[in-house]
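Note that this complex is displayed minus one protein chain, with the remaining chains in position.
Showing chain A:
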């Protein structure tokens, strides 16, 4: 008998079906991966299993855990079950913990709710559980003292404290760096093997799930498209997802010899708070003697974990902040001279941000948003000419000229990134900095966006600086790659060579974390 058995599950929200005919099974000791793009209903499935659906949801069908029908249970019975028989780990470890309690207390809480034990005993068991998840810090620490990966381990400890028979992990590694991601996935795998739990692993990333899951469930628009082992996936949608996750866009130009952007020994220090009343403010060196150059028409990848100084460096390149030492030259001229940024240089650079939701002022219409960089021009186009340029920019990224009258909330994430690209393109810059510009997108949308970037790069002779932690994307779109760690560049070279034959030990570690799709897919 399966541990979890979902048959013909149907969930309606406000009368509209969000899940239809969903069936899946998880056996003890088995890992089932649920894959789908955003809005495919994968998280809703997890919530339906836990019976934690939002108010107003109507749920029909069958959800059986250990033969017990979850839909027939009362809220009281469900509460007894949640945490004891089913544990759940959510995506965002930064907000999943209470900042006012120590991690030991939070794990112990799960135990105290379900079992009649003394507080001391619960704390002792919590400490043991934290050891099991290989957390190297004492249970008396507070969440803010921990890194993202460590917090996610605490969340896992809370979920497995009572050794539940089913663990649901909803995008457990999406918010983490690649190196941390691998550690967390290995831990989950190990826990499943030790405890004989069933694991329902939900992810948008086929690569993450493919090497661990025994069974894969592919979902699309609230329905299960296909269920099976990874190598048996046959459905056209599954294949499309697979192809998109490793998409290589066509590009012609590989760059000329002339350097466009040159960095020489760039140093960026931040002051840290004074120690005591009379102490001197300290310094934190975020970027330490970084030198590299980008040739005209080239795609350069800048790779590193969060906190390595990528974003600081980007701000310096764009002339938003002064550097303490070294020079940054664009086309031979400094981007920041003396006290101010050099406007004539600045108009040759633009940027696309990671988060398609926060990078637009929600109160402006698209036409105004897209034309914002006109501010950099001496004589900005006016009237009819302005309308024409806006229309052209929107059309060049595959949107319609009429879209300029809409507000940003009327667009999907992928469309917003296109608008962001239109905003960057409108003043025809030489260099576009893409800061994780495709990381938040679904694989298929991401593939389209990469094609668009390649196409526009060829058409307008653009140079891209591609900042990302997603190594498989970097491999497929860049000519050269620079690897950064703790403010320094540790390796630099042609993308193919660095990926095939990394010299630096950190680069090797980084490359080892790329989730690989099993051969013969």
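Quick notes
Methods note: contacts are C-beta pairs under 8 Å (C-beta built on N, C-alpha and C of every residue); 3 or more make two chains touch, one makes a residue touch a chain; residues count from 1.
The working rule: contacts and distances are computed from a predicted model.
Going by its UniProt record, the hidden chain of the complex is named "Glutathione transport system permease protein GsiD" among "Thiol reductant ABC exporter subunit CydC", "succinate dehydrogenase", "Glutathione transport system permease protein GsiD" or "Sarcosine oxidase subunit beta". Within the whole complex, the absent chain has one touching residue among A:231, A:320 or A:402, and that is A:320. Considering the full assembly, A:359 is the residue among A:150, A:299, A:359 or A:415 that touches the omitted chain. Checked against the hidden chain, the listed residues A:87, A:304, A:373 or A:502 yield one contact partner: A:373. Seen from chain A, the chain kept out of the figure touches residues 318, 320, 341, 343, 346-347, 349-351, 353-355, 358-364, 372-376, 407, 409-410, 420, 423.
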